[in-house]
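Notes follow the structure.
Note that one protein chain of the assembly has been removed; the remaining protein chains are unaltered in position.
Each chain gets a letter, A, B and C, in the order it is written, and its residues are counted from 1.
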Amino acid sequence: MIVAMQENATDEQIQHVVARMVEVGFNVHRTTGAVQTILAGVGRPGQFDHKDFELLGGVAEVIRISSPYKLAGRNFRPGGTIVTFPNGVKIGGDEVVVMAGPCSVESREQIFLSANQVKAAGAKFLRGGAFKPRSSPYSFQGMGLEGLKLLREVGDETGLLIITEVMEISQIEVMLPYIDCFQVGARNMQNFNLLRELGQVRKPILLKRGIAATIEELLLSAEYILAGGNYDLMLCERGIRTYETYTRNTMDISAIPVIKHLSHLPIIADPSHGTGRRDMVPAMARASVAAGADGLIIEVHPNPEKAVSDGAQSLFPEQFSKLMDELRIIAPAVSRTIAEPAAVPVA
Amino acid sequence: MIVAMQENATDEQIQHVVARMVEVGFNVHRTTGAVQTILAGVGRPGQFDHKDFELLGGVAEVIRISSPYKLAGRNFRPGGTIVTFPNGVKIGGDEVVVMAGPCSVESREQIFLSANQVKAAGAKFLRGGAFKPRSSPYSFQGMGLEGLKLLREVGDETGLLIITEVMEISQIEVMLPYIDCFQVGARNMQNFNLLRELGQVRKPILLKRGIAATIEELLLSAEYILAGGNYDLMLCERGIRTYETYTRNTMDISAIPVIKHLSHLPIIADPSHGTGRRDMVPAMARASVAAGADGLIIEVHPNPEKAVSDGAQSLFPEQFSKLMDELRIIAPAVSRTIAEPAAVPVA
Amino acid sequence: MIVAMQENATDEQIQHVVARMVEVGFNVHRTTGAVQTILAGVGRPGQFDHKDFELLGGVAEVIRISSPYKLAGRNFRPGGTIVTFPNGVKIGGDEVVVMAGPCSVESREQIFLSANQVKAAGAKFLRGGAFKPRSSPYSFQGMGLEGLKLLREVGDETGLLIITEVMEISQIEVMLPYIDCFQVGARNMQNFNLLRELGQVRKPILLKRGIAATIEELLLSAEYILAGGNYDLMLCERGIRTYETYTRNTMDISAIPVIKHLSHLPIIADPSHGTGRRDMVPAMARASVAAGADGLIIEVHPNPEKAVSDGAQSLFPEQFSKLMDELRIIAPAVSRTIAEPAAVPVA
Partner (left out) sequence: MIVAMQENATDEQIQHVVARMVEVGFNVHRTTGAVQTILAGVGRPGQFDHKDFELLGGVAEVIRISSPYKLAGRNFRPGGTIVTFPNGVKIGGDEVVVMAGPCSVESREQIFLSANQVKAAGAKFLRGGAFKPRSSPYSFQGMGLEGLKLLREVGDETGLLIITEVMEISQIEVMLPYIDCFQVGARNMQNFNLLRELGQVRKPILLKRGIAATIEELLLSAEYILAGGNYDLMLCERGIRTYETYTRNTMDISAIPVIKHLSHLPIIADPSHGTGRRDMVPAMARASVAAGADGLIIEVHPNPEKAVSDGAQSLFPEQFSKLMDELRIIAPAVSRTIAEPAAVPVA
């Protein structure tokens, strides 16, 4: 921590600040300049709030130096993390992995059709919500356990990995037998109790950035999961709230290279929630891969106009297939690959 | 819902949109202007996503007309809601009610001292956290049940009402016997399962605005609680995230008159979290009362420099007392009062 | 400037950073901690961009210490600036001074009526635009020189001081004979050539905060004017752009105490542009005074429903008069006064 004193700070004020720094556990180095005095605290202090120092007499500015996350930082694993799934799919390696499927599991027919369509285009994961958080109490709330069972069944049949959202601690146990990857939604990015529990789980986690979260806050939330010993963690950029309202959110594509720079964790892009509009999804999916994303999670529905939720941001299957072709052109620009289309049995 | 067609929309496109509107349950009135066609959907449609219509061919713009909240709207109770507590304290009436106390319950001595100090200055509620959500996994996480018991004890002894934060469903039952009012924190504003449960409770709730929530989203979250039958609900403005970083958040004082205009629910202001800096709290507390807030919730600590959490934004007791005097001058400008200082037994 | 090196920075990298710091003119103090090395640059370096250092090998973080503004800082005049006008009106002293009037000068009758109305209620300045910046090329663009002459005439007759907006350098000379105070609009806050010219003028300036400007940027813009030798400068908070769209802007009331803390310059609040809605203006005007503003600038129109511009945010004269009464109750809470109503000749 650095404390820059005001130009007119008295020696008494400086002594008081030094004493408080020592009290919380710092060794203090004092630099007296022509204009002002600077106090550098080094060492490993205990818990304290650096904001407390801002209000001490004579203090101009307080700067926290060490990043508040450790396990999530790039230094912890300079080579980068690769998350490996039981069937051998790897995220964070040479291949850009695509997760696709409908917002919600709606019926057996819908989820099987979706799975075959996204698999045919080259997706490796099927996404689909069984428990839905909805901003209105009057909206569809998901199929629950029945939806989970359908997801497992279709996963087993198609070989697709299953990713779905966990909304609270009590759902973790329920979900474990049915899924391959937990997704933590943007609204739960700072649900620290949930994160702590997920740190105890031994299944991969996809942690989405909150709608108003800084990248540093996302990494701090990641720290909660890593601190529990679960290192199979991926982050996800899905759009942040800004003053621009034409798109539902403003997708922060720059978060992709920034997270690559600051952390060793893989980063997935979600252009569906990032834009909220089907017609903008392909452009943002392409941009994400070009910017270096390790994967994509995209909403695709057999018939978006009839979807019970998020239809406006779901791609038609043929749009998704065309997008995958475009991504195959782009991936080599970042020394990556995208899976080829897969043969699926005729329905 | 209004659908404005593009200037060059074909008749076929218009017919398709009309058909879809009828399908979701609207009666459609068509207005053909010199420049463009406008379709007004009236009636009471079933569940649908108005965004679906934005992407239909020939559509220029889709506008949702009816507000998505009903019970939280001003029309539901034009005279405004007054929440009455067992000891007769009313929020939403003539008196601006002040809630004050430390961020966390730290010890028996600290919480009794805090209670006496804030009561002496005129506060009617003691605030204090027993379960603490912290953005770092390495920070103090609260005293838990022991803290709740201390709160109840000091509440009974001083006559102060007790308000504390509930972080998840499992805590509701635990807290019920000890507290007078549940506080839902900004991070849980869209924890819809928690809100739904609180709708079943018969104790007042203070619902804080999320750090990136619009006022409409806050009212929609209120709807979850009201829909469960719990009408003893108060809202709270505590600062939103903007690009300005000098203050921890930007306190949106205008939310106070806007919520008064849109809703019947009382609105409380939290200048401590709204600014994050003790030296800005009094100015923002005064501004809140001048703007028409029904109450304030303020962090006060017997010794802020030693507080285990949020010390930088906690007032010294003497600052709080001075602030209350200033508020007593301001309240009459909005035809309100603030309680006089209370006599407290010498410690 | 402080440069915090990464934990694994090599000695070579550290030496390179030190060399670059010396090159731009710093004396460098090196602190080697258990975890990382910190380099503190002191002294008075020449021009350089501290961001250049962020990208040097091994650097974790670069922190600029000295504030980039000098003349605008509180230290420059700890007692605060009072701007005194020829007729003795002072801004920054005991009285909260109110500026009021229509958005645009529309006609002789309208501006004389406006002047009498705002004077009667206690305003000391008449505001009114002669040159109007409009976001659509198809809107009313102001009366120009004729408007300036009307403003001067009504100022002389009523004793009100005249404040109006200057939009470009070529207007300065034109305006000088007619007005008492230049207003620089939010869109011109970083029109540095205009600011530089206004630094040469010997008339007071009101500088509005840009819609997306930080407080630090506002103070840097102030520095341009002060550096030219014009110290009769006032700042103005008029709302910033955030994600909340119910109000036209989010008025940052906390900017008032923050600017008081960081700078010696008086701070005026503009609740009309801050909210964009007449029904929210009184609450925000009261909040501004309660938060410590040195003055207010408010749009008032004899008949807002017929105003050629900004009618929706202009108060009716009787609303303004009632507001002034409320402000007279609030001002003593911050040890200030507001002028009493003035007798004006019957029209």
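One rule holds in what follows: a residue touches a chain if its C-beta (ideal position, glycine included) is under 8 Å from a C-beta of that chain, and two chains touch if they have at least 3 such contacts.
These numbers were taken from a predicted model, which means no experiment stands behind them.
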| item | value |
| --- | --- |
| Residue of C:E12, C:E109 or C:E168 touching the missing chain in the full complex | C:E168 |
| Residue among B:A4, B:V97, B:I179 or B:I298 that touches the chain left out of view | B:A4 |
| Residue among C:R127, C:R241, C:H264 or C:R328 touching the omitted chain | C:R241 |
| Touching residue (missing chain; options C:M143, C:L160, C:M175 or C:L220) | C:L220 |
| Sole contact to the chain not displayed, among A:N27, A:T242, A:N303 or A:S321 | A:T242 |
| Sites on chain A contacted by the missing partner chain, in the whole complex | 212, 214-216, 240, 242-247, 250-258, 261, 274-275, 279-280, 283-284, 286-292, 326-327, 329-330, 332-334 |
| Contact footprint on chain B, counting only the chain that is left out | 2, 4, 6-8, 27, 29, 31-36, 38, 40, 42-44, 60-61, 63, 65-67, 75, 241-243, 245 |
| Interface with the undisplayed chain - residues on chain C | 20, 47, 49, 51-52, 54-55, 68, 133-140, 167-170, 187-188, 190-193, 196, 210-212, 217, 220-221, 223-224, 227, 241, 276-279, 304-305, 309-313 |
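Simple rule for what comes next: only the chains that are shown with their structure count from here on.
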| item | value |
| --- | --- |
| Centroid comparison with chain B (C-alpha atoms), farthest chain | C |
| Approximate Å spacing (C-alpha centroids) for the pair chain B, chain C | 31 |
| Distance between the centres, which are taken as Cα means, of chain C and chain A, whole angstrom | 39 |
| For chain A paired with chain B, centre-to-centre distance based on mean C-alpha positions, whole Å | 27 |
| Residue numbers of chain B (touch at least two other chains) | 212, 279 |
